[in-house]
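Shown here: the complex without one of its protein chains, the others still in place.
This part shows chain A:
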Amino acid sequence: MAVLTELIWTLTKIIAIVVPVILSVAYLTYAERRVIGAIQSRNGPNRVGPMGLLQPFADVFKLLFKEVILPANANRFLFLVAPLLSLMPALAAWAVIPFSEGLVLSDINAGLLYVLAMTSLGVYGVIIAGWAANSKYSMLGAMRSAAQIVSYEIAMGFALVGVLMAAGTLNMSGIVQAQAGGLFHWFWLPLLPLFVVYWISGVAETNRAPFDVAEGESEIVAGFHVEYSGVAFAVFFLAEYANMILISGLAVIMFLGGWYSPFHGMPLLGPLFDWVPGIVWFVLKIFLFLYLYLAFRATFPRYRYDQIMRLGWKVLIPVTVVWLVVVALLILAGLPPWFN
């Protein structure tokens, strides 16, 4: 009996995480169109519901009522499993994300390792989708996407090693707690090059502009999911946007002090904002990064594929390796307030 209540309680908590994530995805698509619209001096969607606020639901229901095409030569089982494989890691990684002090579903020791493992799993969804569809465009798009994701994962992994050195733990809450004490105690300052590398890799990992060659709609149709239609396509879409939010959340946890207020521990300003719950800061900081995603898409031209690979291997990896050595020396020297 106790086991059963425990199980139901855990499931409730999972639902309490998944539903807001899905709703955020829905409104991220809306925000994307509105923000890019505003940047290009036009209105985004503003007809469905007040200010277009029902637009995401209209989109979802439209996609639900569309036909899911199973191409004749496709491997049917893999074709249908691929979207699940890309959605699952994007959602399951949220299990270890601390939203506030102690507000985490599962406070495991190897938190960061788990998140990395989950984000790596996403690449299976891409490559299986491209292969199973049995279409040349899918196949080429999948190869490109997979090679790109895998390349930027290296740079991202190196950047995370820097965070680990600074925090001295893999536990997500522990990483945030190591940054206690206001804006200038967060890791973005001592790890600035790694922060920049992490963010660029994050944008490339999620296949977003300016690194979206794999699905460059004006060049090669839609990359690995050309053959997907209706709700199967919607699941890929959901996974991509959930991944964007996840990458933003990780950036906040590792470099921008997670749930801590930027004025924490400062005279005057600190006590003034003490009443704000940690989760509010966490969400506000995530908004900052999500806005950056949208602004990048609206302002940067697309990279060429060879430029993407050159940036990943020849710029970001050397930068991180050099900065890892610098951070290691700073830690051995015991530079306050970050390392002591």
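Here is the rule we use: a contact is a pair of C-beta atoms (placed from the backbone, for glycine too) under 8 Å apart; a residue touches a chain by one contact, two chains touch by 3 or more; residues count from 1.
Following the convention adopted for this analysis, contacts and distances are computed from a predicted model.
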| item | value |
| --- | --- |
| UniProt protein name of the chain not shown, from "Light-independent protochlorophyllide reductase subunit N", "Electron transfer flavoprotein subunit beta", "Energy-coupling factor transporter ATP-binding protein" or "NADH-quinone oxidoreductase subunit A" | "NADH-quinone oxidoreductase subunit A" |
| Listed residues A:31, A:204 or A:226, member touching the removed chain | A:226 |
| Contact residue for the chain not shown (choose from A:28, A:133, A:191 or A:244) | A:133 |
| Selected from A:43, A:109 or A:299 as touching the chain missing from the view | A:109 |
| Absent-chain interface as seen on chain A, which is shown | 7, 10-11, 13-15, 17-18, 63-73, 80, 83-84, 87-92, 94-96, 105-109, 113-114, 131, 133-139, 143, 146-147, 150-151, 153-154, 157-158, 161-162, 164-165, 168-170, 221, 226-227, 230-232, 234-235, 238, 305-306, 309-310, 313-314, 317, 321, 324-325, 328-329, 331-332 |
